[in-house]
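What follows is a single structure, written as structure tokens, with notes after it.
Left out: one protein chain. Kept in place: all the others.
All chains are identified by letter, namely A, B, C, D and E, in their written order; residue positions are counted from 1 within each chain.
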Amino acid sequence: MCIFAEMLPTMNKVTEFNEYRSKMNEKILASDEKILKRIFNLDTNAFMAGNLNVETKELIGLTCSLVLRCDDCVKYHLEKCMLAGLNTKQINEAMSIATLIGGTIVIPHLRRAFEYWEELESSGK
Amino acid sequence: MCIFAEMLPTMNKVTEFNEYRSKMNEKILASDEKILKRIFNLDTNAFMAGNLNVETKELIGLTCSLVLRCDDCVKYHLEKCMLAGLNTKQINEAMSIATLIGGTIVIPHLRRAFEYWEELESSGK
Amino acid sequence: MCIFAEMLPTMNKVTEFNEYRSKMNEKILASDEKILKRIFNLDTNAFMAGNLNVETKELIGLTCSLVLRCDDCVKYHLEKCMLAGLNTKQINEAMSIATLIGGTIVIPHLRRAFEYWEELESSGK
Amino acid sequence: MCIFAEMLPTMNKVTEFNEYRSKMNEKILASDEKILKRIFNLDTNAFMAGNLNVETKELIGLTCSLVLRCDDCVKYHLEKCMLAGLNTKQINEAMSIATLIGGTIVIPHLRRAFEYWEELESSGK
Amino acid sequence: MCIFAEMLPTMNKVTEFNEYRSKMNEKILASDEKILKRIFNLDTNAFMAGNLNVETKELIGLTCSLVLRCDDCVKYHLEKCMLAGLNTKQINEAMSIATLIGGTIVIPHLRRAFEYWEELESSGK
Partner (left out) sequence: MCIFAEMLPTMNKVTEFNEYRSKMNEKILASDEKILKRIFNLDTNAFMAGNLNVETKELIGLTCSLVLRCDDCVKYHLEKCMLAGLNTKQINEAMSIATLIGGTIVIPHLRRAFEYWEELESSGK
């Protein structure tokens, strides 16, 4: 960790994550890989409102990402949970179920999830 | 698989699963292992209505079980989803998100989940 | 295990697996779940000859299934490896790499893979 | 499950597991796969007394198998734990740590571990 | 990696890890999530001396963390192993079993574990 980086505004972690994500997703889609394009497309469709509403789907996305211990997936779904209007108590309750199911091995990812949620909250102001 | 077993009524798979589960849970709780007792206790509390309702929590339980590829956990949450009043379309939509997140490696578990849901439906009549 | 079942011809394990797989896949596709249909469709397309040939793709499917410890996926790809013309020595070498990567935790799945390969060989005669 | 099989003595689950394991291990070793042979050889050496004693090593083998949710590996190490002289309270305490680390997703495997330990105890009489 | 950060004393990696861990654990506990509080509480209790001694429990914690490939969990248990008086040979032997069980996929985590153990040793002087 760089001491200079820590002087930059907090919002950067959210921006940094989203910018890297967008940049690399574009490169992946720019390749001629049809299977990858379709998986990305499915990913967009799967989380749209259907028989389940967006809030429920995003909580599923968040908790599955947490038990599978994928920090980037957790970050992505935390932001989408916030956009869907879910509040801190609901997020924490969902993440507590995921931690129980996935075990204490999930805790390091929970720490980073709490940190990122705070950053989303402060960047949203 | 035994050809005689196949002549028994379908409801047995649900009953058989629940009986084995209850019998072994009792043995686990009968041991003097305090940590295990508390984990079992937490498991009961975590899925009660709170900031999230029971339906949402059971869908989280179901999908996390599916991406972690635990057939017994899937069966358990499928029954609790049915008791919570979730319908087939909602279950299938949740499971389709889990399959997308967890990949085609989830499909064998999805097959058994579809089969067990059918058995729950026919045993519920 | 049923002593009567053991008197049935060996070929049944291959047939039994394929019949259950087909029956449940049909039920999954008969549901109106668009995401699941598309994942199944992608699965078919991904393993067709492209920049890599079918043999290589099936070896990838087999070894990824083995490190992820999915018995049903291993069975499915073992049969497709055989149809692609891969021989026992090639299969075993691929599986030895998967066992090294995935660790001794893979060995119980390796045992079942060896058994199923034998059954595929004897059912193919 | 076959109703006839259930009439056979309980000891059979231990014998059945060990016989299948031995039979398939022999077939794996009979193949000319040098990498697999060496992995099997390492597996034997790694659990011999060294800087850590056999009891500690077997508890490591048991708990790692449990968090990785490998029933066959759990069975194998339960028998070796018994042979190493570990008692039920020690086994249960080790398994409670593994369940905490691995989460409630471990519980179905814990049930089968408790069942197998009972069978080892009764077969040892 | 920042070239300035590399000029800071080595001990910082241990301190940095522990400070972040403490800071975020406090935030998690400051939330009103009862399930999370209880899991954290269980985690403390589970590793206290009981039917198994602290050394054995910490080796279980270390190896389970390694096969589950959780760097932060490995770091945490390495420090607790050191505090419990385990020496380098014992740690390495335990980690070699974990690498065999979990496969070569564990090796990148093993590298970081060796590095962190060195840092613990030098920070302890």
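What we mean here is this: a contact is a pair of C-beta atoms (placed from the backbone, for glycine too) under 8 Å apart; a residue touches a chain by one contact, two chains touch by 3 or more.
Small disclaimer: the values here were computed from a predicted structure and weren't measured.
Contacts of the undisplayed chain with the visible chains, over the whole complex, involve A, B, C, D, E.
Here the missing chain is touched by one residue of C:30, C:52 or C:83, and it is C:52.
Contact residues of chain B toward the unshown chain are 67, 99-106. Interface with the hidden chain, as seen from chain C, comprises residues 39, 42-43, 46-47, 50-52, 56-57, 59-61, 63-65, 67-68, 73, 87, 89-90, 92-94, 96-98, 100-102. On the side of chain D, the interface with the absent chain consists of residues 34-35, 38-39, 42, 45-46, using the contact rule stated above.
Here, only the chains that are shown with their structure count from here on.
Of all chains in the assembly, those touching chain B and also chain E are A, C, D. For chain A, the chain with the farthest CA centroid is D.
Of all residue numbers used at the contact between chain A and chain D, over half are used by both chains, marking a mostly same-residue interface. Overlaying chain A onto chain E using CA atoms gives a rotation of 120 degrees, to the nearest 5. When chain centres are set by their Cα atoms, the one at the greatest distance from chain E is C. In whole angstrom, the spacing between the mean C-alpha positions of chain A and chain B is 26. The centroid of the Cα atoms in chain B and the matching centroid in chain D are 26 Å apart. With touch defined as above, residues shared between interfaces to two or more other chains in chain A number as follows: 39, 42, 46, 67, 89, 92-93, 96-97, 99-102, 104-105. Taken as a graph of touching chains, this assembly is fully connected, with contact between every pair of chains.
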